[in-house]
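Input: a single structure, listed below in structure tokens.
For this depiction, one protein chain was excluded, whereas all remaining protein chains were kept in their positions.
A, B and C are the chain letters, set down in written order, and residue numbers restart from 1 in every chain.
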Amino acid sequence: MTSATLRHTVWILRGNPVTAIAAAGAFILCLLAIIGPWIVPFDPIASDVPNALQPPSAKYWAGTDQLGRDVFSRLIVAARLDLAIAASAVTLSFALGAVVGALCGYTGGRLDRYVGRFVDVLMAFPLFVLAMAMVAALGNRVENIVIATAIINLPFYIRFARAEVNVRRNAGWVEAARASGDSHVSVVLRFLLPNVLPAMAVQVSLNLGWAILNAAGLSFIGLGVSAPTPEWGIMVAEGARFISTGKWWLVAFPGLALMLTVLCFNLLGDGLRDILDPRMRT
Amino acid sequence: MTIVRTACLAVALLASTALPALTQTRAETLRHVTGAAINTLDPNIPGSTREAFGLSLLTYDRLLSFGKKQLDGKWVFDLDNFKPELAESYTVSPDGLKITFKLRQDAKFHDGTPVTADDVKWSLDRAVTANVLGKGQLLTGSLTSADQFKVVDAHTFEVTLPKPDKLALANLAVVYPVIFNSKLAKSKATAEDPWALAWLKENTAGSGAYIIESFKPGETTILRRNPDWNRGSAEKPASFKRIITQTIPEAATRANLVEKGDADIVIDLQATDAADLEKKGKLKVISTPQYNSITFVSFNNQTPPFDKLEVRKAIAYALPYDDMFKAALFGRGAPLYGANWTEGKAPTGAVFPIPQPLKTDLVEAKKLLTAAGFPEGFSTTFSFNVGQAGTAEPMAALLKESLAKIGIKVEIQKLPDAQMSTLINEKKVPFFTEGIVAWLPSMDYFYRNFYIGPIRWNYSSLDDAKITEWAQAARFEPDMAKYAALGKDLNTRHFELMPQIPLWQPSQDAVMASSIDGYVYQFHRQIDFRDLSRK
Amino acid sequence: MTMAEGGPLLAIEDLHVTFSTRRGLVEAVRGVSFSVAAGETLGVVGESGSGKSVTAFAVTRLLDASGRVSQGRIRFGGEDITKASSKQLRALHGAAISMIFQNPRGALNPIRTVGQQIADALSAHERISAGEGRARALDLLKAVLIRDPEQRLDAYPHELSGGMCQRVMIAMAIACAPKLLIADEPTTGLDVTTQKTVMDLLSKITAERGMAMILITHDLGLASRYCQRVCVMEQGKVVEEAQPLSLFSAPQHAYTRRLVAASPTATSTIADLAPETLSPHPEEAASAAVSKDAPAISESPGASFETRSSIAPQDEGSGETEKRKRPSGTPLLLEVQNLVKRYDRGVVAVNDVSFLIRAGESLGLVGESGSGKSTISRLVCRLIDASEGEILFDGQAIGTLPARDFHRSPLRKDIQIVFQDPTDSLNPRFNAFDCIAHPLRRLLGMKDGAALTARVSECAERAGLPSGLLERFPHQLSGGQKARVGIARAIACRPRLLILDEPTAALDVSVQAVILQLLDRLRREDDLALLFVSHDLNVVRMMCERTVVMQNGAIVEQGESLALFGAPQTDYARTLLEAVLHLGGPTAR
Partner (left out) sequence: MSQLSTTAKRAGWRFASSLPALFGVLVFTFLLMRVLPGDPAVFFASGPSAGKEEIEMIRQQMGLDKPVPEQLVRYLGDIGSGNLGRSLTTGQPVLADLKSRLPASLELTFMALLIALLTAIPLGVAAALRQGSWIDHVVRFICALGVCVPTFVSGLLLIYAFYYLLGIAPDPTGRVDIFTSQPPLVTGFLLIDFAVAGDWEGWRAAASQLVLPAFTMALFVVAPLARITRAAMLASLGSDFVRTARSLGLPPRKVIVTYALRNALLPVLTIAGIVFSTMLGANVLVEKVFSWPGVASYALDALLASDYAPVQGFVLLMASIFVVVNLTVDVLYGIADPRVSVE
């Protein structure tokens, strides 16, 4: 990041407190994901059945669950897994989608048509059902949830990268690179990709939240991460069963955590878009 | 700006439509909500759901039905006591090999045709001959061939048995041997489908207390009372004019509905909702331990390390029973642990399951595990299916935590229902929780169906010569004292071998409007709406 | 609105316009004053960033949200409209003052028919029925001399050519008979021939209807031909105001002098464009010192109102006669034979084109947009494959190696290209150093180190790029500087043939002048052959010994530049030449 970009970023953040707050929130989240297990007041896994279903109190800030586990501690510890799921799913589809999409967008022709067909097939799928089917088929382990989420995200990244590269494929600097002795592949990888990555980074941060929600949805229908691992989606899904009996804290706090996280990433994505959008640089 | 204004108008319009629906006077209608779905009208079709079985009890009659008895103050079905349905009376010959039924003269099918012995013959022939579910069930009562059924005259019917079988009559009272309108059914039969399976799947040809008014699989079934039906106890039609069964997948919503009075009865609530509603006291909550069921933690006894008795026992002593019972079921059920047996012998043999003398004892568990050659413990997986996650998930978490204390590392596997049943059928799950239910909960029936042979329901893959021998002997043992003695040996042996760890019998929480009367816990864990009335 | 008798129609006094940017307030217009009398045509001339368009938008108060009039007064018809409410302004817009914009296609609503849009303009100020609107729209279309006006009424802008769109735009602007027409670069982006007809139409209409017009343009020729009075703007100020004849024949202000000199005429030479005798542009002076360290460049990156800096010429003026004659014994460098390029769906972009370039020779390729000249430059550069035909370079058939593999060819470094849009031709993520070093690394296999740094600096120096700018990224450079980076990159590997695809089309005239001089110098120093693609006939005439004229993918005429421009043989070449505007007084009206 050059100093000019840095200055620009600072300017954007100053004019845009929402983005600044979102960035701070995302930073805190990442921090919690790293140090979470060492700062929580209770063991997030250890049960304490006599103290089950306690409402929030000074001791249990967010109450306790069915097994008497401290909801607050579980929330904090879950940050790591949730962020990991979201980040790895998005990274996977991002990496694959960017390269494939960029190649398609640059070369056009047969590869583009074939990949386009494949993307059409994927897009024509009801995505959530596809994710469900894949998790059901592969087994509901964390890595499979990640893979399923990545695959259903893939078409968007491919299309996005394809479109972004496509508008640049005839740019002067691309032809100049060819004239400077670069092969097509090297033009795509060393010239076009670095140029479309920032725009895609916006997509990434918007998608991070979506990936977390997707995992939560899978948990709700029983295809999520297995107990007793704390994970927001499954906590919300479990807590949802207690809404009717007024045990609100079981759904409210994980829901809030989920909400704040997704909110952070979404607002950050919006902000990133502003930072990276050259038209904003008046 | 027009758009904003239009949007405001639209929102206002939408909001105004969300007014409270008018409460209708519907005392004569019973609205039942359930999480599952009815999928066929003929309970014999392979793949029929429990709700389909429940429905068939209303649309069809059988020769007999179970009587009722009180168990701890709750009405439950009685395996040994029958009341006539289409049969007016029945006699069993002294050698127990011939049962003669006298049919009611006044019974008519829904289309007005009188019910005759020919219809009974055709229906029972179908149940033991066609590719239907009844076949497998009826053989547990020695009913296997059409030759055993004989029409004596229009209203007399005879069943012959190869051996005196205690469960023969009971088998005629379950859901499969329903009596079809044979004339109607035969008219719909084809050469490929002589038993009219396809037609009966979507149509009824019965004489039951209710007639299908509308049937939307997976959504709603509406039943209209059959005014001519008089097989109930009071010689009059069923009490409710209409019965609506609706599928509401979300359990919390079902609880809301019944609490708000929009639904009249529901039997598949989450334990937490049932407990909550009971505490509020507005509704009638009848909580009956399912005395014909067991929820257990099972091992595959053929798979190491669970082929070692000490390992199984070690785990049995390591489970946190009380916590599991409280966390998973909120204490709603009958525990099958914590009994006191003298000298390690089962106190009774006439019934199964009975509580076993198990308690949490980590020291003992560790000792047993060391004896088994696993002083450092081992790693394994513990599986349950998604459908049971509500209770199994907290249970599994506690189990994992507790077993970790004796060095056993457990990875929890939550499997989609179909996958779990497939794996169990292939005997590929080493360590898991499941539940079993016997429609005919006699002691030998349990042992024969769940602990013998390479069949799917033998969850523990137990293969013990003594249990096999004693269970087969008990089946045809006419002397109840000897039967009880065999049962005592079986129960004791079962505990000693520890093929599974029985945990509890969960309660069926029937939650209903306080005006509803006459609820009886039934063998198939569905409601027999013919019993119900509104005060 | 009452008109003050005898007073000017529009009077601007000491107008200041400021924009709020993140670096604070930027003053784009700094005290402009001028007036327009009723029926008069005033030209406002200046290069990009001079504030001429901002002035126009300030008059109509159509500035961006970030810009505002900070000082001064605007009187229209004697009334002060500086502080007019938006309602008052709405009454003025279209009815009293209309505007015509550049990029006419973009200025029309793409999803509304031409007739509807004209009717919209009418109904904004008059209560008229739909039928009436249509009828009057038709009349207006006839007035702007559109062919088949009945059919055009229901056409969408994309179905019309750029020239026709501009006519529609004019029809809309004059719909409510305004007193003043402000035409902001009305012909930029149009082909020369179209440019002429559109301007002729504008002057005819304004004359017929007694409308005053402010013609805002960067093109001195255009202003001289159509205006009665011309204001020259520089950096937000009017530096000179005069009759066109006197202005161009005897410019008073230094800037005007430089501008006049830089504008190519029918007779000017490369050396004339930026003679040393003229004082350089104040900001150029700083960057002119190529070899000096750390030039104090005051222009800031990314500013919309940046000034194009450039470098003063150094050793021009020599060899004017020498370059016209190349001995016929000079070896052939490039030989293009029967080149054809077909695209899908039967579009033929290049149709049977043949020409030669000798070593060190400069060949011009002229034609209007769509004539296939850019396709030829890419074909020759081996960026795309030809459908038919041969390209021989130094006697070798280079067309046989597919374009996809040509990057491995040893001849790759011998053929290099400079692109039209300097912004578009630089990788936004490379700084100037990397841009120039890239071909050296790829084609000459040079590794990072002192040698590479030295070579890059040398190229930059030769292209007139101060070494202090090498660390900058493209968006931190001005247009002229970016063009220099592009040239430095192209000459880095010392090619033998340099293809120049409209290298100065996106640049201001004064920058164009120095870039042209630079290219001419480089050619002579390296004995570089040039393929110079341009739509600007004056530039080609100066730069090239021989010229090829193209139309619709085929060559219509080729020959020695002097001969061709002096006595064109074909009608098309003649039309092209006639449409070229030269400095001078207004044409007879």
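Please note the rule applied: contacts are C-beta pairs under 8 Å (C-beta built on N, C-alpha and C of every residue); 3 or more make two chains touch, one makes a residue touch a chain.
No experiment lies behind these values; they were computed from the predicted model shown.
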Chain not shown, its touching partners among those shown: A, B, C
Touch with the omitted chain, as defined above, among C:8, C:43 or C:94: C:94
Omitted-chain contact residue, chosen from C:125, C:496 or C:523: C:125
Touching the absent chain when the full complex is considered, from A:32, A:49, A:62 or A:127: A:127
Among B:114, B:217 or B:357, residue touching the chain not depicted: B:217
Sole contact to the chain not displayed, among A:45, A:115, A:240 or A:272: A:240
Footprint left on chain B by the chain that the document does not show: 1-4, 6-7, 10-11, 14-15, 17-21, 24, 26, 29, 31, 33, 37, 39-40, 45-48, 52, 131, 133, 136-137, 139-140, 201-202, 216-220, 244, 246-250, 252-253, 256-257, 259-260, 262-263, 386-387, 416-423, 425, 437-439, 449, 455-457
Missing-partner contacts on chain C, residue numbers: 60, 62, 86, 89-95, 98-99, 101, 103, 106-112, 120-121, 124-125, 156, 158-159, 169, 172-173, 175-176
Interface with the unshown chain - residue positions in chain A: 15, 18, 117-118, 120-121, 123-130, 132-134, 136-137, 139, 209-210, 213, 216-217, 220-222, 233, 236-237, 240, 243-244, 251, 255, 258-263, 266-267, 270
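What we mean here is this: only the chains that are shown with their structure count from here on.
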Category of the chain touch graph - line, ring, star, complete, other: line
Centroid distance [mean C-alpha coordinates] between chain B and chain A, Å: 44
Separation of chain B from chain C, taking each centre as the mean of its C-alpha atoms, in whole Å: 86
Touching two or more other chains - residues of chain B: none
Touch list for chain A against partner chain C, complex: 2, 4, 8, 11, 15, 171-173, 175-184, 191, 194-195, 278, 281-282
Interfacial residue positions of chain A with respect to chain B in the complex: 45-47, 49, 52, 66-68, 136, 139-140, 221-223, 226-228, 238, 240-247
Chain A partner contacts - residues on chain B that touch it in the complex: 251-253, 255-256, 259, 270, 272-273, 276, 320, 322-323, 326-327, 386-387, 389-390, 393-394, 396-398, 400-401, 411-416, 419
